[in-house]
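Please find one structure pasted underneath; my questions will follow.
Take a look at chain A:
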Amino acid sequence: LGIGYKIKIPEKRLTDSWEIEEKNGGIIKIGVFEPLTGGAASGGEMTLEGIQLANELFPEVLGKKIELVIEDNKSDKLEATKAVIKLIHEDHVKAIIGSYGSSLSMAAGEVVKKFKIPTVGCSPTHPMVTFNNPYYFRVCFVDPFQGTVIANYAVKELGAKKAIIVQDMAQDYSTGLSQYFIEAFIKLTGDVESIVSVISYVSGEQDFREKLTEIRDLKADVIFAPGNYIESAVFIKQAREMGINIPIIGGDTWETPTFIEIGGEAVEGAIFSTHFTAEVPITERSNLFLEAYRKKYNREANAFSALGFDAYMVLIDAIARANSANPEKIRDALANTKNFEGATGKITLDHNGNATKSAIIKKVEKGQFKYVTFVESIHP
Partner candidate 1 sequence: MKKGRLELNIIAMALFIGLLFLFRITFDSYKMKILNLCGIYIILGLSLNLINGFTGLFSLGHAGFMAVGAYTAGLLTMSPAMKEMNFFMKPIVPFLAEVEWPFFPALLMAGVISALMGFLIGSPVLKLKDDYLAIATLGFSEIIRVIFTNTQSLTNGALGLKGLPIYTNIWWSWGAAIFTILFMVFLIKGSYGKALKAIREDEIAAEAMGINLFKHKVMSFTMGAFFAGIGGALLGNLLGTIDPNMFRFVLTFNILLIVVLGGIGSITGTVISAVVVTVAMEALRVLDETINFGFVTIQGIPGMRMVIFSLLLMIVILFYQQGLMGTKEFTWDWFFNGKGFRKTLKKEVK
Partner candidate 2 sequence: MLTIRNLNVHYGGIHALRGIDMDIPENKIVTLIGANGAGKSTTLRSIMGLTKISGGSIQYNGEELTMHKTKDIVEKGIVLVPEGRRVFPNLTVEENLILGAYSRKDKEGIKKDMDWVYGLFPRLKERLWQKAGTMSGGEQQMLAVGRGLMSKPKILMMDEPSLGLAPLLVKEIFNIIKEIHRQGMTILLIEQNAKAALEIADYGYVLETGAIVLEGKGKDLLTNDEVKNAYLGDAK
Partner candidate 3 sequence: MRILKADNITMKFGGLVAVSQFYMELNKGEIVGLIGPNGAGKTTAFNMITGVYKPAEGRIFFQDEDKEVDITEYRPDEITKLGIARTFQNIRLFKELSVLDNVLIANHLRLKSDVFSSILRLPNYVKEEKEMYEKSIHLLEDVGLQDVMHEKSSSLPYGKQRRLEIARALATNPKVLLLDEPAAGMNPKESLELMDFVGDIRDRFQLTIFMIEHHMQVVMGICERIFVLDHGVTIAHGTPSEIQNNEKVIEAYLGVD
């Protein structure tokens, strides 16, 4: 250009080559993207607790230290993609863990697929998260199973014949799970008319009173209302205020302290399916995890922390088996995860990258989540 400078153009785009880190001393970076602010912050925090706990207990693999790079995705899909891009390109992480919330995970999915970075979800249960994405894995069950489990419980244990659905149109998780519940419920009752009403709302809504007025006089035995814990708690509260007294059931999102804080007495008796319970440890690792968790946080662990813990464990197991920090190799090792003993049970990742897990039914009693029953995994 006649300026007199020479501009050095690197032969290869530095950042796209994974070898860079070998220079990085003995550190392997793993990215975490979770909602730490915004509507799903409670879940993100709990998950993070589990991940960090695991990192403290098992800080090394292949003789190298593992460094967690944590990004807040602000419970926002856009931020989720941005966070993942940043993790991959600024921090050069080898693998990623996250995120609470299927929609957030799905938003990031395209990115990790494009840049081929293996990612392990802790609790996103929507089938689309891993579908057609060889780089996305998860350590929890999926919603078709969860929907069946909870429908089963409704019909067999609660004796429900008619149900009302209340779903959050903005959450893939909520609409998906409702769909699977409906299918299972109709099959179980053998009655195509068994769903008497499907009511939709959008994340962030606070006033369900009109909707409740609408369904108050419908003859139903149960309300299935999977959704974010905040909206669900408010919904239940207002339902009870209006004198609706039939059981209200939901999915794994409910297991957060916030659900009880907001719902107060109204959520007494609320029933939902989830991944894990401290009351019935399943494996050796469960005990190890529970102990460590009590020691560090001075309370009982919850499902999301446990899944966070497991996601980390599965990941370093894969790194160890791959005997390399090469993302491709980690991915391959992850895909071969078999009977790995996690805190939440034995984990085997199938061709879609999904774990096949058992489910737990819990109930709110005296302001606590109480274990009700255990449901064996169904092999697809």
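Criterion applied: all candidates are chains of the complex that A comes from, given by their letters.
Note that in this section a contact is a pair of C-beta atoms (placed from the backbone, for glycine too) under 8 Å apart; a residue touches a chain by one contact, two chains touch by 3 or more; residues count from 1.
Everything quoted here is computed from the prediction, not taken from an experiment.
The candidate touching chain A in this complex, chosen from 1, 2 or 3, is 1. For chain A in complex with candidate 1, the residues that touch the partner chain are 1, 7, 9-10, 13-16, 36-37, 69-72, 76-78, 81-82, 85-86, 88-90, 103, 106-107, 110-111, 114-115, 128, 169-170, 172, 175, 202-203.
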